[in-house]
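Take this structure, written in structure tokens, and hold onto it; I'll ask about it next.
All protein chains of the complex are present and in place, except for one that has been dropped.
Up next is subunit A:
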Amino acid sequence: MTQLHGTAGLGAEAVARREPENPAEQKRPRRRLSLGRVAAWAVMIAMLLITIFPFYWMLRTALSSNSALYANATSLLPVDFSWGGFERVFGLQTVDEAIAQGGSGAQLNFWLYLRNSVIVATGITVCQVFFSAMAAYAFSRLRWRGRNLVFSAFLLSLMVPIIFTLLPNFLLIRDLGLIDTLFGIMLPGLFMAPFAIFFLRQFFMNVPLEIEEAALIDGASKVRVFFALIIPMSAAPIATISILTYITAWNDYFWPLMVSYTDDSRVLTVALGAFSAQSPQSGPDWSGLMAATLVAALPMIVLFSLFAKRIVNSIGFTGIK
């Protein structure tokens, strides 16, 4: 804001005076506001508004009354303000009330679904990152016959569309008797993910060999090197891949939809599907859907705002030089 004040003080003269200066000097960062800076700020603010507007629109729709929504579809403020959408999400409405408000009659057991989502996302993240880190260590630092071949095979599996493995996975889960269990939902994601291995391998390769060799000479085992050296030194990329894994697991829809049959194993994303269109030609429960989407996105927004710095840091992080 103080910088914006500067524009007024900065006369056209000053702007004109600066122009003929030599280009070498212009490269130095300036704190003063120029026309370009103002334009850049304006574009940034406009972009910010454009980015945030959909969230606002979701909130506005979530706080509208579903049956009144169509009557005033372009209103910027909530139409016929109502907490109904949120009440439906938290399962505070009876079926009859919900239907009377143009909502879905599906009964929601919000806290149970939230618990299931947290268990699934946490389980997948912890297990997948741990196993992927071990695999990445093996691929980056251990020498064994056929290593590169196996690694290429792993990379190839990145290219297999998920839809290919869906039914075989489903049959396997069924044969294991894990249909309708949280473990069944987690299982395909519990072991290794090619992307996580690839991602972590790149970082592990950057850990200086000398440090590892020094530890080995001191008598540390490979296992100890992995736990005491590699993991602590790669805390940032591990945090990044954990957050990415968590978000992916949290947002997964189709696989949990397939495996879950009852409330016991229903996760939030699947439960929220109840707000989408029920039959052709009938519209979705917009206020419920938007309220649900906001609520479901909230944990991710909190997670991201807590760890955003870490993510950015580790993406910029290119290893210990």
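The rule we apply is simple: a residue touches a chain if its C-beta (ideal position, glycine included) is under 8 Å from a C-beta of that chain, and two chains touch if they have at least 3 such contacts; residues count from 1.
In the analysis below, contacts and distances are computed from a predicted model.
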Assuming one chain is omitted from the figure, identify its UniProt name from "NADH-quinone oxidoreductase subunit C", "Carbohydrate ABC transporter substrate-binding protein (CUT1 family)", "Nitrogenase" or "L-lactate dehydrogenase complex protein LldF".
"Carbohydrate ABC transporter substrate-binding protein (CUT1 family)"
Filtering A:183, A:198 or A:304 for touch with the omitted chain leaves A:183
In the full complex, which of A:239, A:257 or A:300 touches the chain missing from this view?
A:257
Kindly state which of the options A:142, A:167, A:205 or A:308 is in contact with the chain not pictured.
A:167
Touching residues on subunit A - with respect to the absent chain
65-73, 80, 95-96, 99-102, 104-106, 119, 122-124, 126-127, 130-131, 166-167, 170-171, 174, 178-184, 186, 190, 218-221, 223-224, 227-228, 231-232, 254, 257-258, 261-262, 264-265, 273-274, 276-283
